[in-house]
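First, the structure itself, so that you have it in front of you.
As you look at this complex, bear in mind that one protein chain is not there, while each of the others sits in place.
Chain nomenclature is as follows: A, B and C, assigned in order of appearance, with residue numbering initiated at 1 for each chain independently.
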Amino acid sequence: MEKKIKAGVVGATGYAGAELVRLLLGHPQAEVAAISSVSFEGKALSEVYPAYYHLCDLPCGTQEEVVDASDVIFAALPHGLSQDLAAECAAKGKAFIDLGADFRLKSEEEYKQWYGGEFKDKNLHEQAVYGLPELFRSEIAGKRLVANPGCYTTAVPLALAPAVKNGLIETSGIVADCKSGVTGAGRKPTQNTHYPDLNEGFSAYKVAAHRHTPEMEQTISRLAGTPVKLTFVPHLLPINRGILATCYAKLRPGVSKEQILQAYEAMYEKEYFIRLLPQGRVADVKNVRYSNFCDISLHFDSRTDTLVAISAIDNMVKGAAGQAIQNMNLIFGVEEQAGLKIVPPAF
Amino acid sequence: MEKKIKAGVVGATGYAGAELVRLLLGHPQAEVAAISSVSFEGKALSEVYPAYYHLCDLPCGTQEEVVDASDVIFAALPHGLSQDLAAECAAKGKAFIDLGADFRLKSEEEYKQWYGGEFKDKNLHEQAVYGLPELFRSEIAGKRLVANPGCYTTAVPLALAPAVKNGLIETSGIVADCKSGVTGAGRKPTQNTHYPDLNEGFSAYKVAAHRHTPEMEQTISRLAGTPVKLTFVPHLLPINRGILATCYAKLRPGVSKEQILQAYEAMYEKEYFIRLLPQGRVADVKNVRYSNFCDISLHFDSRTDTLVAISAIDNMVKGAAGQAIQNMNLIFGVEEQAGLKIVPPAF
Amino acid sequence: MEKKIKAGVVGATGYAGAELVRLLLGHPQAEVAAISSVSFEGKALSEVYPAYYHLCDLPCGTQEEVVDASDVIFAALPHGLSQDLAAECAAKGKAFIDLGADFRLKSEEEYKQWYGGEFKDKNLHEQAVYGLPELFRSEIAGKRLVANPGCYTTAVPLALAPAVKNGLIETSGIVADCKSGVTGAGRKPTQNTHYPDLNEGFSAYKVAAHRHTPEMEQTISRLAGTPVKLTFVPHLLPINRGILATCYAKLRPGVSKEQILQAYEAMYEKEYFIRLLPQGRVADVKNVRYSNFCDISLHFDSRTDTLVAISAIDNMVKGAAGQAIQNMNLIFGVEEQAGLKIVPPAF
Partner (left out) sequence: MEKKIKAGVVGATGYAGAELVRLLLGHPQAEVAAISSVSFEGKALSEVYPAYYHLCDLPCGTQEEVVDASDVIFAALPHGLSQDLAAECAAKGKAFIDLGADFRLKSEEEYKQWYGGEFKDKNLHEQAVYGLPELFRSEIAGKRLVANPGCYTTAVPLALAPAVKNGLIETSGIVADCKSGVTGAGRKPTQNTHYPDLNEGFSAYKVAAHRHTPEMEQTISRLAGTPVKLTFVPHLLPINRGILATCYAKLRPGVSKEQILQAYEAMYEKEYFIRLLPQGRVADVKNVRYSNFCDISLHFDSRTDTLVAISAIDNMVKGAAGQAIQNMNLIFGVEEQAGLKIVPPAF
C-alpha cells in the first residue's frame, strides 16, 4: 500500500476547516495528520462538532504541530493570518494551500484597497498559483503554494468562462446576482445569523461592495484578455449550504445561442466536476450539496439579447474545502477526483 | 355607526382568497359578506384553514351567492375565469377587484401571446383600471373594475418608478432579478413545492419567460413614455412570504446619486405604504411580512455607474390581498390605509 | 374619547419587549408611553427592529423615564432584575407586570433552588398575583403587581387543567414533552441558535432540569389540591415561534373519554383565547402564530388508558407579551380581549 499524504488543517474548528476534515476522512490517499485551533486548543474536534464523535476525536493542537506533522498544510484562517504561515511552510518545504484571501489577488494595490493589508514577501506572492483547476489546471500541478479561490469567485467565473474566453459576450455591463447559504458567513454567531433574525427573511448585503469583486474581475479579465469590471451583489439565503450565481451578459452582435452552447460544451465536456445541464433544466443548489460539483444552466432572453448563465455550487465544498482537496490532488499527482467522488443527496 | 362595506371573496380557499379574509376580518369599515370555493363548497373556511377556527367559520358558498351578497367582489381565481364574473358584476352594478391577470394587460395581443386567451368584452377591458395606487391613484378612485397587479409586477415597478419617470436611468439593459416566497406558487401541492424537495434548495424558474414580464414592461413603459423591454428572472425562495426584487439599471450620463435620492424622496415621501430606507440599510423581506409595506433601498455601484434598487414586499399582501383592499378603500372613498395599519412582526 | 392607558416597556429591545410594543401599537385603549433598553439607550427601536420603521421610531430611554411616563410598566428583563423595579413601581403607585420569573414562585425555597436568588421584599411577593387569567382570573382584576407566567408554564397547565381540577387523571407519572420555537431563547446570538448549527437539527435541552418545572408544578398542584411532581423535557424546534406541549397522563380508574371531554368543554367553552379543537383535529403551533390563542386537542390511548392532551401557543404572545396585555386589560378593567383580537395567519 502506498503511503498516504499527511494533511494538516490549521483552523480546523471553523466551518471550512471542519469541512476539510470531513472530506479528508473519506479520502483514500490522504489522512488527517494533525489539526489546530486557537479557540479550542486541547479539545477534541468532536467536542466542537459532535457529528464527528468516534470519527475524529483528534485533539486540536498548535499551528506549529500541524506544520511539523504534515506534508501539506491547509489554512482556514481569517484574512491576514496566512502570509507568515505560508513563509514558514515554504521554509520547511511543505506544501501550502490557503483557503483565505491573502494570496488570491495578484495586485498588491487591490489587496491594500479591499483588504487593507500588504504583501509581506513579494517572492511568495509570485510563487502562489490561483487554484481554480477547471480554468488554470496546468499551473497548479506540482506547485507548493496555492491560493484557493473564494466561493463567489468560483461560481461566477465558472458560469461565464466559456462565453468570455471565446469573446461571445460584451464584457461591460455584466451583472452577477449571487445568493449564498449561511455557512458562508462562518461559525461565529452574529445578530444577522441568529436563527430567528435570519429565518423567513432574505436580503442583499455589501451591495456592490463585497471583497470578492476584484477577485472575480481578476479571473474574468484574464480570460477576456482585457480589464473587465462587473456589478456584483451578494444575498444571504436562509439555507445552510450553496451558492447560486445568476449572471447576466449581453450577447455580442451576431452571436447565436448555438455558438454559446458549443463553447460551453467544448470547454467543460471533460470536466468531471462541472455538470452542464441539458437545455430546459435549471441549476439548483439542492443538487450539488455536500459535493464538489458545479452545475451550470444556460438561458437566453431573446427579447433583450441577454445570456443568463446560472451556476450552483456548495460553498463549503467546491467553494472552499473540496476545491482545496482537488488542488492537493493536483499538487501531489494523485487522481484529481480522489476523495471527491461524492453523490449529492437528493433530499 | 356607518354601514360597513359588504365584501365577498370568490376563490376564498386559495392563498390569496384566504389572505383577503384575514385582512377583511380586521378592517374597521368592511365585513366579509360571503365567500365561495369550488373545491370546498359547503365546508367552513376554518376547516380548510384551522388558523381561522372561531374567527371565520363561514361556509363556502357559490360564486353567485357571493355576488348577490356583496357590494364589492374580490376574485382570486386562476387566469381566464374572471372575465365572465366581471361582466356579471358589471351587470349587477357591483364593484369588482380581480386578483388574477385577465384585465391587467391593455394589449390584447400580449394577452394572447402570454396567456393564450382573448378579450371577451373589449368594453370591459377599457373600463378596467390598473390598481397600483402609488403610481396611478387618481385613476382608481370611484371606479368599479380594478385589475389588481401581480406580485413581481408590484415590486419591480415600485423599485424603479422614480428613476424611470424622471429619466435618470437607461431604459435598455434593465435587469430584474427577483426572489419569491413559496406562497406565490399557490396552495395546490406540487413536486416543486413538496417540503423535502424545496427545503435547503434554491433555483430560478421560468428564466426570462415569466408571464409577469409584459405586465411590468407595460407599467415601466408608461412611466418612461417609451417602450421598455427588460430581463426578468424569478427565483423560488425557501420561505413562505415575500418578494425581493434586485433591479439593475445604468445611470444616464451625468446623473448623480443625489439626483436619484431626491427623485425617490419626492415621489414617495407621502406614501404611507412605501418606506424608503435610509442610506446604509438594505431592504429585507423579513421586515414587511404580513403587512402592506413596500420597503425600498437604493445602492450605487460607482465602478460601473449602476443603480441597484431593491424592493421588498409581502407577496400575499402588497403583492395581492393587501393591495386589493387598498384599491377597495380607494373605490369606496374610505381612508386608504383602513384595515392595513399592520405592524410587521420583527421575528 | 377615553384616555388611553399609558404603557411603558422596560427592556424593549429584547424579543418579549419588542413583541409588547408590536401588540400595544395595535391596542385601541393603550399607547406606548416610553421604552427603555440598556444596550441601545438613545437609539430608536426601529433601528434595532427595522420592521417597525415609521411605526415606532421612539428612542430607548432609561428605566426611570419609563416608570415616570407610564401608568403600567411591563418588565422584560433577565431574571433577578425585576424585584427592585417592582418596588419602585409600588412606591410610585404604578401597576407592574413582570415578564420575568422573579415573582412567579410562591416558595422562596424553590426560588433559591432553581434561580439562586432570594425574595428581597416578602411583602411584595405576597401582593404578586400569578397572571394566568384562564385559571386565576378573579385574583388578577384590579391588582398592581402581576407575575406573568412563562411560556411552557402557560402551555402545560392549560393542557391539563380541566383533567387535574376534576380529578380525572393520576397526578403521578405525568410527562410533559414540550417543543419550543427559537424566539424562546431570546435575541442574544449564541452558538446553539446560530442559523447553520440549529437549522435541520432538533434536540432536547435541560432534560428534566428546566427552571419552568417548579412553576408548572406549582400551578398543577394548586389545581389538584395536592403536591404534584412531573417530568418535563423541553426541545428546541427550528421554527421562530410556538410551543407545542404533548402531555401524557394516566386516566384514573373508571374515567371515560366522555368525562374528560365534558370537563374540558365546561371549563373552556367561554374562554375566548382557548380553542378546544373538535375530536379528530390535532393542535398545531402553525395555527396560533402571532396570536394569543391556545389551541388544545385531546387524544386517548385506549390500549394504555392514557390521556394525551396537546396544547399549542405562540410563545411570544400567549406565552409572554400577549398574556401580559391580557393581564393589563384585567387590571385596568378594559375588555379582556382588547388589542388581542388577532387572526392568526394561515401561512
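Please note the rule applied: a residue touches a chain if its C-beta (ideal position, glycine included) is under 8 Å from a C-beta of that chain, and two chains touch if they have at least 3 such contacts.
All values reported here derive from a predicted model rather than from experimental measurement.
Contact with the omitted chain, checked across C:125, C:187, C:222 or C:241, is made by C:241.
When you scan C:123, C:190 or C:231 for touch with the missing chain, the hit is C:231. Checked against the full complex, the one of B:172, B:190 or B:302 touching the unshown chain is B:190. Check C:104, C:125 or C:179 against the missing chain and you find that the one touching it is C:179.
Residues of chain B that touch the chain left out of the display are 15, 181-183, 187-191, 193-200, 238-240.
In the full complex, chain A touches the omitted chain through residues 15, 18-19, 22, 25-26, 49-56, 183, 200, 240-241, 275, 277, 281, 284, 286-290, 295, 316, 341-347.
One chain is missing from the display, and on chain C it is touched by residues 172-173, 175, 177, 179, 196-197, 199-205, 207-208, 213, 229-231, 233, 235, 237-242, 244, 246, 248, 250, 282-287, 289, 299-301, 303-304, 306, 308, 310, 312, 347.
We take it that only the chains that are shown with their structure count from here on.
Once the centre of each chain is set as its mean CA position, chain B and chain C turn out to be 37 Å apart. The geometric centre of chain A is 39 Å away from that of chain B, both derived from CA atoms.
The multi-chain contact residues of chain B, meaning those touching 2 or more other chains, are 200, 240-241, 284, 286-287, 289, 347.
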